[in-house]
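Of the protein chains in this complex, all but one are displayed in their positions.
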Amino acid sequence: MTYHQPVPLLWWTRRRSYVVFVLRELSSVAVAWFVVHFLLLVTAVHRGPGAYQEFLDWSARPLILVVNLVALAFVVLHAVTWFNLAPKALVVRVQGQQVPPRMIAAGHFGAWFVVSAIVAWVLVVML
Amino acid sequence: MAGARKPAEPAGRVSTAKPSRVEAAAWLMFSAGGMVTALLVPVLMLLFGVLFPLGVLTPPDHAGFAALLSHQLVRILLLGLCVLALLHWAHRFRYTLFDGLQLDRTRTAINVLCYAAVLAGSVWAAVVLFA
Partner (left out) sequence: MPDTITLQVARYRPESESAPTLQEYEVPLREEWAVLDGLNYVKDHLDGTLSFRWSCRMGICGSCGMTVNGDPALTCGTFLTDYAPGPVRVEPLANFPVIRDLVVEIDDFLHKLPEVKPWLVRDDDGGVDDVEFLQTPEQLDAYKQYSMCINCMLCYSACPVYGIEPDFLGPAAIALAQRYNLAPATSAHQRLDVLATDAGVWACTYVGECTRACPKGVDPAGAIQRYKLTAAARTLLPWGKR
């Protein structure tokens, strides 16, 4: 009889790299929470200035603030791991030469910075 | 030998499988969602989740913000962001359950629940954004 080595239910707690993997996967929950929070924001804006201010006050409550800070940490983890993995799926050739993976990752990080700057400029400076 | 040990899986099982268009589509949407959320969500979460509520930065004033949100192009783009973000969540979250909690046997139920949530969330997003 062969012995089948069991996989523990919480196998990913046994290794640091597995823990990081599961945290990366759980970042999707933070992405879903962002959608919920954002749609509540838009709802409040449509209701009028009072509701909008109420929503901002609600978001400043300690519990919601902590949830949003944790969500922020997770979405940053998502972004960083996503851009680092991008060159694995994307192999780009320019004039027969393969673009180095580091260049592709750097391009993604650059795009992240530019997009973030534009969004921040629109929301903070323009409005 | 008398068949004392059989292989862990019957040979040839893999070759009888068919390419899965459904999984391909789910992964493509997951990837598209992963890209747009990675680009946009951190800055939006930082501003609306932390800096504006705390008053570190002045939040957009209501009139201008409402005008921006009622622009048709902005509505379409935000709906796209929300739907893709939800599709990204659904794919990743169901696999987290399959593998992380070894819920492989309830695969179908988890798939249905996750994508039903995407559908509900997308309808909600459309209603809110185009209100």
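A and B are the chain letters, set down in written order, and residue numbers restart from 1 in every chain.
The working rule: a contact is a pair of C-beta atoms (placed from the backbone, for glycine too) under 8 Å apart; a residue touches a chain by one contact, two chains touch by 3 or more.
Because the structure is a prediction, the values reported are computed rather than measured.
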item	value
Absent-chain interface as seen on chain B, which is shown	5, 7-9, 11-15, 17-21, 23-25, 27-28, 95, 98-99, 102, 104
Contact footprint on chain A, counting only the chain that is left out	1-5, 7, 11-12, 14-15, 17-18, 21, 25, 85, 88-91, 96-98
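In this section, only the chains that are shown with their structure count from here on.
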item	value
Distance from the mean Cα position of chain B to that of chain A, given in whole angstrom	11
Residues on chain A engaged by chain B in the complex (per definition of touch)	2, 7, 9, 12, 22, 25-32, 34-35, 37-39, 41-43, 45-46, 48-49, 52-53, 56-57, 59-60, 64-65, 68-69, 71-72, 75-76, 78-79, 82-83, 89, 111-112, 115-116, 119-120, 122-124, 126-127
For the chain B and chain A complex, residues of the former touching the latter	5, 31, 33-35, 37-50, 52-55, 57-66, 68-69, 78, 82, 85-86, 88-89, 91-93, 95-96, 100-102, 121, 124-125, 128-129, 131
